[in-house]
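With one protein chain withheld, the remaining protein chains of the complex are depicted in position.
Let's turn to chain A:
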């Protein structure tokens, strides 16, 4: 609020209380804070502030409440026309989840061209920004300039400028597996018995998170839930299983497949892209199959 130069001390005082009470202040609060004030002076001061657009006015339970507007709010309003204000308010309301242009149009009742113009102008003033949505690449949402986009929009740690960083995920996936594998053998022939061995071979997400952080491979701070996401990919890779401890926390353990690679994948036909075209006679036959040749060579 320092930008807001108010010469008279009464306004300053009122603003101070208002800052301390972001929920809003009533006439009574003001009188309590600035007792030596006539009601006429008070009204004059408040009117002045309202004119400057510093306050929003609410009616709460019969008494009036003044609430301080956010700083940007005031900036936006400065020199803005009505359309901009409306649009601005809608965007502000949406918070860090952002709002889709369609929804703005529907709710503001503005024509498409006009809306685009308004948004452009707000954007150029650096009051709002457009953020690409990770789970729908074509979709853009608008939010206030200074807000950090929500995880559901930005995708969290896995996205750099809305691009999915699959290599990063791969590296983490491998490192997590390494960590689990280091202790996986604890369950085997553990002299203290298999239950203890199993506990030793389990790792909680927090432990894994610590390991990853200590490795220093990530310059983004990974939350526990991020690590859980990665650990779950290991489960889907069939390389780990998860159990739930009695206290409800999830633990992970590296496992192997129940069987070694079965016969089908040991022969070339099992992985052959032509297998459905391969016949006893014709162009593709087992007799003169190149894959078979290669396989039988070594």
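Going forward, a contact is a pair of C-beta atoms (placed from the backbone, for glycine too) under 8 Å apart; a residue touches a chain by one contact, two chains touch by 3 or more; residues count from 1.
Following the convention adopted for this analysis, contacts and distances are computed from a predicted model.
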Exercise. What is the missing chain called in its UniProt entry, if the choices are "Actin-related protein 6", "DNA-directed RNA polymerase III subunit RPC3", "Protein farnesyltransferase subunit beta" or "Cofilin"?
Worked result: "DNA-directed RNA polymerase III subunit RPC3"
Problem set entry | Candidates A:191, A:248 or A:282 - the one touching the absent chain | A:191
For this session: Using the touch definition up top, pick the residue from A:35, A:216, A:248 or A:262 that touches the left-out chain.
Result: A:262
Seminar exercise, completed: Touching the unshown chain, chain A contributes residues 135, 137, 158, 164, 166, 169, 173, 187-189, 191, 193-195, 198, 229-230, 232-233, 235-238, 241, 243, 253, 255-259, 261-267, 269-271, 275-276, 278, 280, 285-287, 289, 292, 295-296
